[in-house]
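One protein chain is absent from this view; the other protein chains keep their places.
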Amino acid sequence: MKQSTTTDWVIETSGLTKAIGRKALVQDLNLRVGRGEIYGFLGPNGAGKTTTIRMLLGLIRPTRGSVKLFGRELKSNRIEALRRVGSLVEYPSYYGHLTGRENLEAVRRILGVPSSRIDEVLTIVRLTKDAKRPVKGYSLGMKQRLGIATALLGNPELLILDEPTNGLDPSGILEMRELIKSMPQQHGITIVVSSHLLSEIEQMATQVGIIAQGRLIAQESIGALRGRSKGRLSLRVGAVPQATKVLSAIGVQAESAAAAESSRTGAAYDENANRILVDSVDDEIAAYYVRTLVESGIEIYRVEEVRQSLEDLFLKLTDGEESL
Amino acid sequence: MWAVLRSEWIKWRKSPILWLIFVSPALCSLIGLLESDDMSSGNQWDQLLHMMGVMHALLLMPLLTGVFAASVCRLEHAGGGWKQLLALPVSRGAVYICKFVSVMLLLLATQAVFLAALLLVGMVKGYTDPIQWSSLLFSLIGSWIACMPLAALQMGVSVAWASFAAPLAINAIFTLPNIIIANSERFAPYYPWDQPVLVMLSQQLDDGPDAFHLSMTTLYTVISVSFILFFVVGHMYFRRKPI
Partner (left out) sequence: MMLLQLLAVERLKIRRKAVWPLIAAGGFGVVLLQAANYALRYDYLMKLNADDPWGHLLSETHFLAVPSLIIGMAIIASMIAGVEHATNAWKQTLALPLSRLSAYAAKFVLLIGLMFAACSMLAVGTIALGLCLSIGTDIPYDELLRICYLPLLAALPIGAIQLWLSVSLANQAIPLTVGVLGTVVSMFGMALGDFVPYKWPMLDNQWNEPLIPAALGLAVGLVIYIAGSVHFVRKDVK
């Protein structure tokens, strides 16, 4: 893989905004996608993922802000940039009356790659057997795979896939995921893959950008995101105020679980009434907390580890928006 | 550009619309065969061209122009093709020009089939007059060129509207009045749907005291200017259109 000389970012947007009338669909997006990454673009339905991707491909014009692909302005280098990009937006595009191979041929003639490339991409998406049938008879999964094949046809350095697992069955999803994961390793391709499913992104992405209501609310490596979701220690105690005081005396920040819960959902549950939360720690230190509390005369009923899942974190970040 | 055109051909090759290039010549041949010859005057081939040409140029060519324009766009509208096509490394301008060229090529193919049909009908009828190639070709090529403003106009409408019926409906609505407007010396040259028939039959009409008679200079000017106008507006619109 040759290293770009101008910049490290394959995609760099600054202040990218798309508004229709006064309603902003996408607002002030600063995306940074590094070379060789699998960038998971995550957000609930209607958050602006597809709008953003359309702008990345020059299909619609941004209201404000700019897109740089491979370090150069998209606006002035659109064709040059698109030569290095393969894409699949929303649902796959196809000409129903043509066969799979003919569909690829129609695109190949524009890209000017050798005919043998068609066989290669058909093999990659395992459509070789069905290549001679008209596409209108394909299942959704096959159309989706044909879409991927089309995206791969021009040997792209950057692959932009919008919801590529939409409508696929579990084995199709698994296959697609393996295909996506293999590409940076085998071909040095950078991939942007959007999804509304956290689990999906979690299993393949190396970088994650989370978008909600048109705004980018987080952008970091998957590791950092996981770090933010590490577990906490929950202690059910006889008296919450005293316990908090005792722990703070030894320099431990404790939080009442009821307060934590109500700050998130606006409701307190009985179950949380006498629980406190502290950051997760090693066994010895946990034992030390317990010993200190017991020695201060505070009853301890239960000690447990609560893991905040990425799902919770995502919910918290996106403000509990629907349809995940 | 050439690459885009070759890509268009792939999409066209198997489309049933390709058969339409035979329809107008077939229908017009029927008219040519059924109608009896008027033995009074003039070259037989000229008369045949007049008979067959009225139906062809007055109604079928404008209608087919609309059908072809709507079809080249329908290919893309139907399967979400625009977003794939325009995310490829081609300029939007080139795509638009190629779509327009496709329409004109289909019309040219129709003209060629029409010429063949005309010669065939003449042979069947056993014409003995010499064929006046120059005027015959002028009529066919001239009316083809006269379709350009209409083709540009219909391309614009078809690109804008994802529906196949809407541009076709508009085209049909404006084609039907052709018969009436063609009678008007003042307005006919300015009416894009009438321009093909005016050019096709201009030679026969020029020397007759016909209502069709009009200044050819005006007609050619209007055709050129309106073509450029429609094409540039459509082209500009397409380049800005959000996909």
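Lettered A and B in written order, each chain numbered from 1.
Simple rule for what comes next: a residue touches a chain if its C-beta (ideal position, glycine included) is under 8 Å from a C-beta of that chain, and two chains touch if they have at least 3 such contacts.
Only a predicted model underlies this, so the values are computations on that prediction, with no experimental measurement involved.
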Chain not shown, its touching partners among those shown: B
Residue of B:Val4, B:Ile21, B:Leu63 or B:Leu219 in touch with the missing chain, whole complex considered: B:Leu63
From B:Leu5, B:Val23 or B:Ala160, residue that would touch the chain that is not displayed: B:Val23
Residue touching the undisplayed chain, where the options are B:Met1, B:Val124, B:Leu137 or B:Ile180: B:Ile180
Residue numbers in chain B that touch the chain omitted from display: 16-17, 20, 23, 27, 30-31, 34-35, 55, 59-60, 63, 67, 70-71, 74, 163-166, 168-169, 172-173, 176-177, 179-181, 183-184, 186-187
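Heads up, the rule we're going with is that only the chains that are shown with their structure count from here on.
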Chain A partner contacts - residues on chain B that touch it in the complex: 3-4, 6-7, 10-11, 14-15, 75, 78-91, 240, 242-243
Sites on chain A touched by chain B in the complex: 54, 57-61, 78-80, 82-83, 85, 87, 89-98, 102, 105-107, 109-112, 135, 150, 154
